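Apart from one protein chain that is not included, each protein chain of the complex appears where it belongs.
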Amino acid sequence: MSLDKPYLDVPGTIIFDAEQSRKGYWLNQFCMSLMKAENRERFKADERAYLDEWAMTEEQKQAVLARDLNWCMRTGGNIYFLAKIGATDGKSFQQMAGSMTGMTEEEYRNMMVGGGRSPEGNRFLGEDGDAQPQHQPQGKAGHKTTGSN
Amino acid sequence: MSLDKPYLDVPGTIIFDAEQSRKGYWLNQFCMSLMKAENRERFKADERAYLDEWAMTEEQKQAVLARDLNWCMRTGGNIYFLAKIGATDGKSFQQMAGSMTGMTEEEYRNMMVGGGRSPEGNRFLGEDGDAQPQHQPQGKAGHKTTGSN
Amino acid sequence: MAKITASVYTSHVPAIGAAIDLGKTQEPYWQPLFAGYDFSKEWEKAQKPDVVFLVFNDHATAFSLDMIPTFAIGTAAEYQPADEGWGPRPVPAVHGHPALAAHIAQSVIQDDFDLTIVNKMDVDHGLTVPLSLMFGQPPQSDYRWPCKVIPFAVNVVQYPVPSGNRCFQLGKAIRKAIESFDEDLNVQIWGTGGMSHQLQGPRAGLINKDWDNRFLDRLIAEPAELAKVPHIEYVREAGSEGIELVMWLIARGAMADVAGGPAPKVVYRFFHVPASNTAVGHLILENQPA
Partner (left out) sequence: MAKITASVYTSHVPAIGAAIDLGKTQEPYWQPLFAGYDFSKEWEKAQKPDVVFLVFNDHATAFSLDMIPTFAIGTAAEYQPADEGWGPRPVPAVHGHPALAAHIAQSVIQDDFDLTIVNKMDVDHGLTVPLSLMFGQPPQSDYRWPCKVIPFAVNVVQYPVPSGNRCFQLGKAIRKAIESFDEDLNVQIWGTGGMSHQLQGPRAGLINKDWDNRFLDRLIAEPAELAKVPHIEYVREAGSEGIELVMWLIARGAMADVAGGPAPKVVYRFFHVPASNTAVGHLILENQPA
């Protein structure tokens, strides 16, 4: 029997376990390289060329170029590693976290000032909270297409 | 109460514990640097200058220059680290280990072929085995001065 | 003899460090948070600890995926503030206590905790933000932290992280180790990280005040029970990064009552939402004379 992964039924969440870590190894190591100022400069000068120095999958490179952190995470990225891309771009953790919800920066900031996202309806997949798949993207981005939040 | 060090009464032996490790930190890290071929070349070209690049004590540097491995160990060196100096000099582990006994290479080799050093008399300080302080140096080097082994 | 006199618990959000370093602590957004630590700074001035045993986690800073220690104890003399991508925080270097750290390592490994010993490590916001919160910014005239620090890093980045109970038991072993050290030292143990937060995915921004406050209640009153809470409850109730709270159990396990002594005194308790993405909790417990 394989090991339990009791965390697979938490909505809107990817737990960085050994399997994700293996999948994301080169993506995350690329991110670590951005802790050196000279690497940040080289990356900014030619992102594609810099990414091509790493044994990442093409999908991982596309996800980085698109700055789509949810996509990066699906390909094995971990937020503490991915934060180095955000730092290179001059983004805060709040901007990075917010970007994964579909909300605007202001919408996300207001949610946090208002006490943050409620756990109600967001504990198990299949409930009806705002983090559930059927309610993505959130904020105005969601209103446009679904008419409800 | 401080932690027990039950190994202090073993003759001719220094256990590489946390205290030795702290004492020998830079000496051992210098040794690690010799795992790179270019560093071995630089060290061989000017040993003193290379040693001066490291935050070692003067005594540690003298011990290395003298290739006195017992002295190196007293200043915090560990044999697996110090072995990198031996490797740089083209010495085997047997030559290095033997050098700490006072025996010639041949004497030490013969002792090993003959079944090695007996533990008899060498378990506790104060016994009368050949590894005890009162019997150093061993082999012909010892015979010269004491007339007995 | 060395004595653990108190334990301190606090969140360690990077944005708090940025707010301090950029002089924003009196802005309306930040003012209530920093006011929550005014008591603590005064308290530390009176306490004058010699050493802080500081439990924190590295956030992919000193440890990449090349090597991920479950528990790592710093036995070095000095640690530099890390460049996490925004440049290093403008705070003093951290001075260690190699002799006490080596003593603890030896004792705790012999008690069957499989530590990694670390002699070279840049320390990130996980360690420096709690120092700033508790001690304030050291003046230029005396630019150093007021005590030595033993950094103790816990893996909470790659699952599986150590269980709450493993952390609690480790705290007990650390207590035994510290209190068997010969030198007279006033030692505090800090647990940092948390409280509820999630930094990833469509569920980012999750906060659970009720769960957090219940965690504080139980941490004070029934830590051994609290230590039985499985990982999945942290994730479900306090967000994927809420798992950092297991580190608080290490500090709690090192308190005297766990070893049969009197219950600690709750000197201070504070809770605030938000700091950036995170619920900030803070607690000070003092050991009482037997």
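So that you can tell them apart, the chains are marked A, B and C in the order they are listed, and the count of residues begins at 1 in each.
Note that a contact is a pair of C-beta atoms (placed from the backbone, for glycine too) under 8 Å apart; a residue touches a chain by one contact, two chains touch by 3 or more.
Because the structure is predicted, anything quoted here is derived from the model rather than measured.
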Omitted chain's touching partners, listed by label: A, B, C
Residue of C:S132, C:Q158 or C:Q188 in touch with the missing chain, whole complex considered: C:Q158
Touching residue (missing chain; options C:I16, C:V51, C:A82 or C:V118): C:V118
Given B:Q29, B:Q62 or B:T104, the one touching the chain that is not displayed: B:Q29
Absent chain, residues of chain A that touch it: 1-3, 17-19, 21-22, 25
Missing-partner contacts on chain C, residue numbers: 65-72, 106, 109-110, 112-120, 158-160, 162-163, 165-166
Chain B, residues in touch with the chain not shown (by the definition above): 6-7, 10-18, 21, 25, 28-29, 31-32, 34-37, 40, 69-70, 73, 78-81, 83-84, 86-88, 92-94, 96-98, 100-102, 108, 111-113, 115-119, 122-124, 131-133, 135-138
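FYI, only the chains that are shown with their structure count from here on.
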Chain B and chain C, separation of their C-alpha mean positions in angstrom: 41
Centre-of-Cα separation between chain B and chain A, whole angstrom: 53
Length of the line joining the C-alpha centres of chain A and chain C, rounded to whole Å: 26
In chain A, residues with contacts to at least two other chains: none
